[in-house]
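With one protein chain removed, the remaining protein chains of the complex are shown where they sit.
This part shows chain A:
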Amino acid sequence: MAVQNETGDPPAKSRGGSVPSFVYDPVVRGYVFQFLLAAVLVWLAWDIASNTAENLQRANIASGFGFFDDRAGFEIAQSLITYSSDSSYGDAFIVGLLNTLLIAVLGIIFATIIGFLVGIARLAPNWMLRKVATVYVEIFRNIPVLLQLLFWYKAVLSVLPQPRNGIEMPFGANLSNRGMIIPRFIPQDGFAIVVIGFAIAVVAAIVIARWAHARQMATGQQFKTMRVVLALIIGVPVLLYLVTGMPLEVEYPVLTGFNFRGGIALKPEFIALLLGLSIYTAAFIAEIVRAGIKAVSWGQSEAAYALGIRPSLTTRLVVIPQAMRVIIPPLTSQFLNLTKNSSLAVAIGYPDLVSVFSGTVLNQTGQAVEVIIITMAVYLTLSLSTAAFMNWFNSRMRLVER
């Protein structure tokens, strides 16, 4: 290597068997082993990939990603983008992905709300409330989530009537075993003004909140932030809506033939999945919240009371911020679990990524290897992004130590 020998003799010999010192250098060794490990991993990945490709070819199974542009030829029950059987497999992939994201985001929101409520209820002074919360947690935490999903689906389907006998709901909505059909609002000309007004109100609210906070820090004067912010965010759009002449058209669902036309359908599959995942995950979140609150020692509250701070403010300003430190990291894994569990949608026919892409698309194209790899990559990306976001959030909530 580094030692060059004019005569061409091996360097080790000419130096009487002594070995260059860097062989014993732990840093150099570290790099060498890291490099070797990386090389083995790369070689292994390459070997698996090339073997797979070779075997697929030998078995006459098509491979590659060209199928993404081919016509899909099948319909999907629920789609957030325009999709028909004439769209491509690539479009079908996006439809499935968006449906997965939809259920994950809504599920996380609902699970968090229910979880916090139940978690706090478990510590409530009221005996009844405490017991109800305990029973909730023990039931839903201990039954496999797949069974719960099937249960909700069967329950939703068997309780709800046929569309002809659908239950009339407020605001022209209708509930039947085709789902909850709600009126659709179709924006007319001028609705953009309302949206822009809303955006400006939100920005203004943020600015005001910051100013109020800074002022309170500097002078100790309080400002009724909550009321002003609410007035802005709700008042401005409502006012603009009225001023522009109510530029929203409402499309009510009407029963024609077999099913409802018009409106937006929240399908039974969607409702069952959202219910099942939220309720299941909320049971875990409740325990995390309870643990988080209990982790804040009673002395903290006592100290706050001694300073004359009201109990509600104590909870909000002293207990919760400290509890959040304990709550957020395990909360992250619950969010990840919910996202991954959403792939059980396939069992109850909700068209998520697994059902649409690694179900129908896989089967119609026969390209199992490609489809499964992409699906795994998507879930990995979703999980890593959720985790990254929660890490960022966690670092913001961390107790600033002085």
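The rule we apply is simple: contacts are C-beta pairs under 8 Å (C-beta built on N, C-alpha and C of every residue); 3 or more make two chains touch, one makes a residue touch a chain; residues count from 1.
What we mean here is this: contacts and distances are computed from a predicted model.
Colleague: Which choice in "General L-amino acid-binding periplasmic protein AapJ", "Molibdopterin-dependent oxidoreductase YjgC", "Sarcosine oxidase subunit beta" or "Choline dehydrogenase-like flavoprotein" gives the name that UniProt lists for the one chain left out?
Modeller: "General L-amino acid-binding periplasmic protein AapJ"
Colleague: Of A:Gly107, A:Gly197, A:Pro253 or A:Pro268, which residue touches the hidden chain?
Modeller: Checking the options A:Gly107, A:Gly197, A:Pro253 or A:Pro268, the one contacting the hidden chain is A:Pro268.
Colleague: Tell me which of A:Asn126, A:Gln162, A:Gln188 or A:Ser297 is the one touching the absent chain.
Modeller: A:Gln162
Colleague: Who touches the missing chain here, A:Ile76, A:Leu240 or A:Ala304?
Modeller: Of these options, the touching residue for the absent chain is A:Ile76.
Colleague: Residues of chain A in contact with the chain that isn't shown?
Modeller: Spelled out for chain A, the touching residues are 40, 44, 47-48, 51-52, 54-56, 58-62, 73-77, 85, 154, 157-158, 162, 177-178, 256-259, 261, 268-269, 346-349, 351, 355, 359-360, 362-366, 368.
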